[in-house]
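Mind looking over this structure? Questions follow.
One protein chain omitted, others in place.
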């Protein structure tokens, strides 16, 4: 892939700004626009830009694990988050549980967030796996 | 009765299945002996059960029930069933013994024995079934067993063809039977056979009574080889001789007759029932007799006489007088005894001499005296000569025919000619084969071993014994069966001597004419064979034409439906999707106009979508098309954003960016011809199709939006999001909480798509590397 100078220079920016934005979107998703799907897509877009700018070997280095592994991890996490529901024998699978941490304001922490992180990882893994494969194909 | 009916009725079936399962593990004659012993035990069990079967209600045992479907099944042994089970188990034992020797050394013998045992169980089950479901299952099982047995020599094309023919005809009829039985069961409100018979009035009063009856008759006619479905039976002679003796003369082909007899109490006074049965019976019996005289292959001759006998039985059931039921049962027993014996004799002759061409055989009595004895005994019964039971049967059959009012004339006339033909065939099977000049044969014949002789001799002797004491046969077997056929106890004592009656004169004349036919056989047979007009009686041509028609029809349909053009498929799909909503709209009363908000600047995004779509469609090159696609995507994102869906807008925006990047990178690498390769005319036609599709979607969507909206679901999610899901972004709460299981499924689909893409691309790469 023959990247222009501008693209190469702005590559770190194109990677880390979307990555930070994606995490922000993921974490605020329960109350404001965002969430695992949107966050994952933005993160994946950052990684794809990085792959275009620096080659997909570089993007893979940033990711540490192969995209497909992220995909599998996310799926496992999402599926496992539902298992915690059985702490209450009456509840069905994927009934989310909530704990309320009282740090000045009441901060709800729930297994829904784990599930959303799982979605995030699956989306990042899927999109990057497909994109790297398609774009790097020659 | 000390033994439970369940035990008595189920034991033979269970034993048969167990033996059939055990036989494949055995070798050679051991298998046949096990089979014969199993059949003999079954015979004994049924003999034990005989006193119970003689009771008016018979022996009855319920076995299974599916309450949710309102059906219950069971077995029942009454007088009619008893006649059949004794014949099936008794002849089965002899045939299995015979088969072990007949196919000695054949490595496939255990398979034959397994199939014969399965067939025996199926027959026993079919004639003792007391509900239509059990009856039908066993009925079809006999067709299946027959298919495998006729096709036993599966490497011969003729055997395969005959097997398929027998299967298609009998199983096709089986479907008709199923429909008829269901109609009858619905009319009666029960699936129990005795219940349906008891609900006679309801069955006859039902609007579908006549179709039900005709469907059942159709099923029985195919099974019992009635005209015009008779053609499969002679062709089924491709089976090994023991199979022909068992299935295609003594038992299976009588299953149709059995069911007709079983249901006779319902329909016996219906004119249609009587007309159909007597007409088909007369036609069948005449066809069989004529065709029998055209053949010289012993097995085919016998097969045609079996057709004749089946026609006679069907006609007798259709005849009105009560006496005809007695005649039918008597003739049925007699026929089974002599015909099985003669088939087994034909098999011995074939086995020993190497030919079964009647014209090439003669004078075998010195070489095989015991076989000759069996043949003569059986043939005398067939010819209806005193003192054999065949004589008793023939007398009573004549008597029944003469007593049947307006039909007496034609029935007796056909009966006379047919019986004469039977006399001739009986002479062929005895006098011609074993007396007269010795003709040279491919092999030097001698009497076969005991296991092969036991069957014919025992069966033929039984014919003689029963003839000596006809009243015993009558009281012990026939009367009970007649009671079942008529639905009321009846007794018509079987007598040997009726005095000098018209019937006796008819008998004497029959025998005389038959002997004349026998003397003339050598000249008559080739002449009849050359008579082309008789070929029309072979309705197999109709069957072949129908089959070829089905093949060419499905061929044409396949060619039309699956023509291989992706464009064609697409056109059909799109037009269907477009025209069905349009038709529904027209049916509901035309167009609907949604009451909505007035236009505001947001509608500019709609315009962009439409323009982008048009640009996409008309774009010359792939790159331009991808850019136009991006325009549509971003305009769509704007629509989402301005209509209160920021999450969706963000998603759409990001996906669009990725999609455009990827499509542009990948599609540009494919050497796609830049211009649309369709001709102007094709483009015009496609545009018309596309226009209809678009119009249909627009009108359908407007109709949807014109309907009042039900906000309950939206309100529930809106109200539950914070208390239940602890989140203020309702869309996200729906995704990760309320409908989390759906989302889990969706991300699983995504992951699978990713793996599929990786796998496919890996394949491409490997191919390229392999290709250099």
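So that you can tell them apart, the chains are marked A and B in the order they are listed, and the count of residues begins at 1 in each.
Operating definition for what follows: a contact is a pair of C-beta atoms (placed from the backbone, for glycine too) under 8 Å apart; a residue touches a chain by one contact, two chains touch by 3 or more.
Heads up, the rule we're going with is that contacts and distances are computed from a predicted model.
**Q** According to UniProt, what is the chain that's been left out of this complex called? Choose from "Multisubunit Na+/H+ antiporter MnhC subunit", "YeeE/YedE family protein", "Phosphoribosylformylglycinamidine synthase subunit PurQ" or "Iron ABC transporter permease".
**A** UniProt lists the chain left out of the view as "Multisubunit Na+/H+ antiporter MnhC subunit".
**Q** Can you work out which residue in B:488, B:586, B:610 or B:741 touches the chain that's missing from view?
**A** Final answer for the missing-chain contact: B:610.
**Q** Given the contact definition stated above, which residue among B:25, B:533 or B:597 touches the chain not shown here?
**A** Considering the complete complex, B:597 is the one touching the chain left out.
**Q** If the missing chain were put back, which residues of chain B would it touch?
**A** 160-161, 164-165, 544, 547-548, 551-552, 555, 558-559, 562-567, 570-571, 574, 593-594, 596-600, 602-603, 606-607, 609-610, 613-614, 616-617, 622, 625-626, 629, 632-633, 636, 639-640, 642-648, 651-652, 655, 658-659, 662-663, 666-667, 670, 672-673, 676-678, 686-687, 689-691, 693-695, 697-699, 701-702, 704-705, 709, 711, 713-715, 717-719, 721-723, 728-731, 734-735, 739, 742-743, 746, 749-750, 753-754, 756-757, 760-761, 763-764, 767-768
**Q** Which parts of chain A are in contact with the chain that was left out?
**A** Within chain A, the residues touching the omitted chain are 31-33, 37-38, 41, 123, 126-127, 130-131, 133-134, 137.
Basically, only the chains that are shown with their structure count from here on.
**Q** Which positions of chain A touch chain B when the two form their complex?
**A** My answer: residues 25, 29-38, 41-42, 44-45, 48, 52, 67-68, 71-72, 74-75, 78-79, 82, 93-94, 96, 98, 108, 110, 112, 115-116, 118-119, 122-123, 125-127, 129-131, 133-135, 137-138.
**Q** For chain B, which residues count as touching chain A in their complex?
**A** Listed in rising order, the residues are 646-647, 650-651, 654-655, 657-658, 661-662, 665-666, 669, 725-729, 731-733, 735-737, 740-741, 743-744, 747-748, 750-751, 753-755, 757-758, 761, 764-765.
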